[in-house]
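With one protein chain held back, the other chains of the complex are shown just where they sit.
== subunit A ==
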Amino acid sequence: MKLITAVVKPHRLDEIKEALQAFGVHGLTVTEASGYGRQRGHTEVYRGAEYTVDLVPKIRIEVLVEDADADQLIEVVVKAARTGKIGDGKVWSLPVDTAVRVRTGERGPDAL
């Protein structure tokens, strides 16, 4: 199994969710995150005082998938998240040893 993590622009969440559903993913976890990459932050001005805000709002989407689906799923997420502008985010995957469905105790791919 693989854990796919995507840190992307918050307003792409709906598109990504729809694309994943169409692909056949049944569950995902979303958390609000903040960070910066190449685009750095932005500048805000309060009564003439300029503040550089380093960390910009992002969302982190996490999905567990079977190994065979991983590469294709990454493509689906990347396509749905892309706006073509700086700050679109990153997607990566990690190997996962095991997973358990809490309600039934099923293990491995059956738990997905």
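Throughout what follows, contacts are C-beta pairs under 8 Å (C-beta built on N, C-alpha and C of every residue); 3 or more make two chains touch, one makes a residue touch a chain; residues count from 1.
The working rule: contacts and distances are computed from a predicted model.
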| item | value |
| --- | --- |
| Choices "Spermidine/putrescine import ATP-binding protein PotA", "Ammonium transporter", "Fe-S cluster assembly protein SufD" or "Glutamate transport system permease protein" - which one is the UniProt name of the chain not shown | "Ammonium transporter" |
| Per the touch definition above, residue among A:E44, A:E75 or A:E106 touching the missing chain | A:E44 |
| Contact set of subunit A toward the excluded chain (per top definition) | 44-53 |
